[in-house]
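With one protein chain removed, the remaining protein chains of the complex are shown where they sit.
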């Protein structure tokens, strides 16, 4: 085990143990999600739930990977893609597409094709926007944060205006068909999403050692021979693709990434992405699947998960800001 | 002074345009000719709407200016300090617990919540290391988010999301005579700030500075925040939230006149009212005959101006 030379004594082992525990909890949550409260018609219910479970698993992985990746590249623990307005941007592009093509046109287009087009557009926009933010004059993290938050508000407002410009009757129809939420998970995209997230995950896994070095900051990473520009750009593109995919499946979830990434950092006694990435993904799955099981089956609150995440995540964000975690 | 005169001229132009823009036909000619239907329309609908926009815009702008002085930060305003969200939480609680009370009582509950929200915001600010002036609006926006999430949860639980949407997104389309008069009170309160401008300015320089000059810092702070809370509650209950207006108008005024509050107040109010008129008018015209509410329009224009202020040269040093 040559890799253990780098790790502090025991940290690799205890990290592995924590991962195993998380995996067990995640499997338990999935089992509970599938079986709690089934009354009659097992085959039908199981199939219905399996589809939804698949979506939640994909979303959990996508958000966790995107957030950890983004935080490593930006060398801090408070910025996340959604706080920086990525998912608002996706909603804006989606609304603009619906606005431009119109309901009758949309019926003719394959939804998967539409999604791929939107994701590509989103990636291009994100690349432009964040290249400007990361390499331009914006040097202060606070400025980046605030500009990101305000950009997100701008995207949402423009999307709002466009939604109002669409014929109100037509819009109600479109809203159900094209704007996903936890309640109306978009299942037609599951296949495409699985492929995209799998490719992204493999790409990120292969970058893991480089990501460890990026965690030291820009100067140190360059001094150690990382091709900084190319690596950060690749990472930001992956973040854009992952965020597009998760937003297309369940809509925006503002602070979810912040919550799971920071829980992973707190639990794993190591900086190594080989451990933090899977930990964050597992925690995300536990929170999503477990949370949805408890809320839906036990309390019968259907759409409350996003609100609760917003509430808890906002508090964590405030806490980090107040504690001075941002420099 | 020519700039103020130009602003005044644009403002009057916008106000007149606001009077005569709308679905039913109303022309200045018909009003001057004494057409009774036209005059009736003007008095019951168009004039109240225009006046309401002007009053709300002016008072929100002044509330923003006061908040900026007291929080000692250019980017503070009711919607970036948790105050607006606290006010709508208050409205929601009042609607749930005191459904039969008159609007004025609910408004007072909302004002009390808004004051608590603003107080919480100031309390958090006093306890954290302000390593950058940008932390203040971040804290405020997130505080607003958290309060907003709690509010949505309650609203969701009791099936009140529809009413919540009415408070959280400003809209003047339902304003008629008899339904906006509370805004006069809001404007009067905001105008009070003009008489106490010097004290607010001193308080804005900080506690130590105020005490050194013999000013009762806590009392001035409470007074200023109360005005902000009352104005916010009144605007939120009558027309709903108008985001960023209180941030943008004072900053544009200070770009023109500098930071002396007494001089800045009239121009701030004028710019706030003008900006509100422009957004309301644009919302009525863009998708004619449908309306886009001012809250949505202001969200677009306000956040663009906010970004401009944020990334512009003047503030980058901060």
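Read from first to last, the chains carry the letters A and B; within each, the first residue is number 1.
Going forward, a residue touches a chain if its C-beta (ideal position, glycine included) is under 8 Å from a C-beta of that chain, and two chains touch if they have at least 3 such contacts.
The definition used in the following text is that contacts and distances are computed from a predicted model.
According to its UniProt record, the chain left out of view corresponds to "ABC transporter ATP-binding protein" among "Proteasome subunit beta", "Formate dehydrogenase", "3-oxoacyl-ACP reductase" or "ABC transporter ATP-binding protein".
Here is the thing to keep in mind: the chain we left out touches A in the whole complex. Only one residue from A:20, A:220 or A:298 touches the chain missing from this view: A:220. Taking the whole complex into account, subunit A touches the unshown chain at residues 2-3, 5-9, 71, 75-77, 208-210, 212-213, 215-220, 222-228, 265, 270-271, 327.
Assume only the chains that are shown with their structure count from here on.
Centroid to centroid, with C-alpha atoms defining each point, subunit A and subunit B lie 34 Å apart.
Chain contact summary for the complex, subunit B toward subunit A: residues 75, 124, 127-129, 131-132, 134-135, 137-139, 141-143, 145-146, 148-150, 152-153, 156-157, 243, 286-287, 290, 292, 296-297, 299-300, 303-304, 306-307, 310-311, 316. The part of subunit A that touches subunit B in the complex is made up of residues 137-138, 140, 142-143, 145-147, 149-151, 153-154, 156-158, 160-161, 164-165, 168, 254, 301, 303-304, 307-308, 310-311, 314-315, 317-318, 321-322, 324, 326-327.
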